[in-house]
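All protein chains but one are shown at their positions in the complex.
Showing chain A:
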Amino acid sequence: MKKARVAVGGTVHDAFEYKGKVKLTDGRVFSEEEVEWLSPVEPQTVFALGLNYADHAKELSFSAPKEPLVFLKGPNTFIGHNAWTKRPDEVELMHYECELGVVIGKTAKNVKKKDAYQYVKGYTVSNDYAIRDYLENYYRPNLRVKNRDTCTPIGPWLVDRDDIEDPMNLPLRTIVNGEVVQEGSTKDMIFTVPDLIEYLSSFMTLNENDIILTGTPKGTAGVHAGDEVVTEIEGIGALKNNIISDKEFA
């Protein structure tokens, strides 16, 4: 099942996909455009991976990491499907990053790879924008690059784990203004979903609804005010986002 959190009629609802539309738990059905999409789970602890696709690491002139490069994101940065992300006018390099998001289903500590999928609730799509102008070499990538308000669209759906036969073999792509600009496959991840769950849970407790954003393949490039950016993963969803200049946003 594909689930969502949406706002309709002044309140927040749990919803699910029904014949290409959005059905609320009270039975009402709306089109995608009639609802305000929220993050499919309320973000609490959210991990993101840097350089987790060999081709992307190479593109950025880094050798592939020996240990996962993990950073954390705060609730402020997340927005839902069909929303607006603000872009500072002063920057040159604001990059989209299409990523598979893994939502944890229950408390996890010292989980082994072979058991890892038991701890997964489901999957979603994220666009983990980076403003590369603000990269510095302290706790890189720092929060000014990766934790800006509105800069992490996520959704539209949380897709149940068992509906995805092999999460490590999913085509993903980014489409800017109708043109495919990034294409890859989750099979090219350096650290797979089970690797990451084993790694993180080996030194800290993961909780239900924690999210792991698993990194992006090669093909990241700049976006500009007015662009429509769709990040899409086969079987999981197409997450649409619009870029707006921060002056216009204000």
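Just so we're on the same page, contacts are C-beta pairs under 8 Å (C-beta built on N, C-alpha and C of every residue); 3 or more make two chains touch, one makes a residue touch a chain; residues count from 1.
The rule is short, and it goes like this: contacts and distances are computed from a predicted model.
Chemist: Assuming one chain is omitted from the figure, identify its UniProt name from "Acyl-CoA dehydrogenase/oxidase C-terminal domain-containing protein", "5-carboxy-2-oxohept-3-enedioate decarboxylase HpaG1 subunit", "Na+/H+ antiporter subunit D" or "ABC transporter permease".
Modeler: "5-carboxy-2-oxohept-3-enedioate decarboxylase HpaG1 subunit"
Chemist: Determine which one of A:Val29, A:Leu60, A:Val180 or A:Met204 touches the chain that has been left out.
Modeler: A:Met204
Chemist: Pick from A:Val6, A:Val22 or A:Leu69: which residue touches the chain that isn't shown?
Modeler: Once the missing chain is taken into account, the touching residue is A:Leu69.
Chemist: Pick from A:Asn52, A:Thr124, A:Asn147 or A:Thr231: which residue touches the chain that isn't shown?
Modeler: Candidates A:Asn52, A:Thr124, A:Asn147 or A:Thr231; residue touching the omitted chain: A:Asn147.
Chemist: Mind pulling the chain A residues that touch the left-out chain?
Modeler: So the residues of chain A touching the missing chain come out as 44-45, 47, 69-77, 109, 134, 136-144, 147-149, 203-207.
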